[in-house]
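Working notes, beginning with the structure itself.
The other protein chains are all here in position, but one chain of the complex has been omitted.
== subunit A ==
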Amino acid sequence: MSRPRLIKESSAPLPLDRELLVRIHDLMVKTRVLEERLIQMYKQGHGYFWIGGPGEEAFNVPLGLLMKKGQGPEYDFLHAHYRQSGTLLALGEEPIGALRQMKNTASDPYSGGRNFAGHFSLRKYNVAPVSSPIEVQYSIAPGTAMVQKRVGGDGITIVTGGDAGTAEGDFATCLVWSSRPANPLPVLIIVTNNKWGISTSAEGQHGEPRVSERGKAFNIRSKTINGNDPVESYLELKEAMEYVRKERRPFLLEANVSRLYGHSSASGANYVTEEVDCLKDFEKRLEQDGVLTRQQMDDLRNRYTEDMAAAARIARDEPLPEPESIWKHIFAEDK
């Protein structure tokens, strides 16, 4: 379906501009440090629950960089799940927003202290509110794509979820509704496959060898990629997005990723050593190719760690929402 990529040869030079490689790396480090800070905040009692996506930076950062960012159907819509801080940072969000959400402050820009960490909502960039029930976003995504197709232009709808949630009917809904012969839709259907649903391994639950193969039954172009490689992710996402933008048809992309800190604080949120660490692997290659030195990368990480600690201190001292604010925003007119 698509040409083999030289990037899989570890000796081949990285096929992206140095500037882009450095930017991807910067955002991956920023994301990782943010997630580690969120976990620390949870463990220190500065939040009730942590859930996030360390291990998915190599995929999520390129996704955010490639999105056509803006508000309204001319721009891309993102129906995300709760492991995508990397995508949000790549869209230009500052990490303190996520820290404020963890601390449930009134200043939390995504929910005003009402929702869990990682549950972003950003209308200015078409990021639909993230929901805790997994996979409902797969039922909603065709709706925004319908509007986009009608409006014209090249805006697409991107929906992401995990492999466990593909057992839900909503995933089938997305495949069916995106590929209706009456109105095929510009939806990039993404599954980040970390091979786990909380404590249950995919091996015991999924008979299909690859989730992407489910696209075949619906005549949906599909592919499985290595989501732990940011260069492969960037190139494959770019190609898939260009297809959806131009053809106004769906594409199913499965990205194999790692789950470096377990499912959430419910499973301990401790580093899992046996998983591939996309950031470590990428840094090895950057160093090997002379893109960045170890020292530069260490300095970057230290700087972000300090920044994040300072931001966490700011968030910690901010007030919680006023009790009477529960009555605000039940309806659009309750401002």
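Assume contacts are C-beta pairs under 8 Å (C-beta built on N, C-alpha and C of every residue); 3 or more make two chains touch, one makes a residue touch a chain; residues count from 1.
As a working rule, contacts and distances are computed from a predicted model.
Peer 1: Assign the chain not included in the display its UniProt protein name, restricting the answer to "Chemotaxis protein CheA", "ABC transporter permease subunit", "Alpha-ketoacid dehydrogenase subunit beta" or "DNA-binding response regulator".
Peer 2: "Alpha-ketoacid dehydrogenase subunit beta"
Peer 1: Based on the whole complex, identify which of A:Y42, A:F59, A:Y82 or A:W177 touches the chain you can't see.
Peer 2: Of the candidates A:Y42, A:F59, A:Y82 or A:W177, A:W177 is in touch with the missing chain.
Peer 1: Of A:F77, A:Y234 or A:F251, which sits in contact with the chain we cannot see?
Peer 2: A:F77
Peer 1: So which of A:Q148, A:T192, A:S212 or A:S258 would be touching the chain we can't see?
Peer 2: Spelled out, the listed residue whose C-beta touches the missing chain is A:Q148.
Peer 1: Pick out which of A:G112, A:G197 or A:P230 touches the chain that's been left out of the picture.
Peer 2: A:G112
Peer 1: Could you list which residues of subunit A touch the chain missing from the display?
Peer 2: 72-73, 77, 79, 108, 110-112, 114-115, 119, 121-123, 128-129, 131, 133, 136, 138-148, 150-151, 157, 169-170, 173, 176-177, 180, 182-183, 328-335
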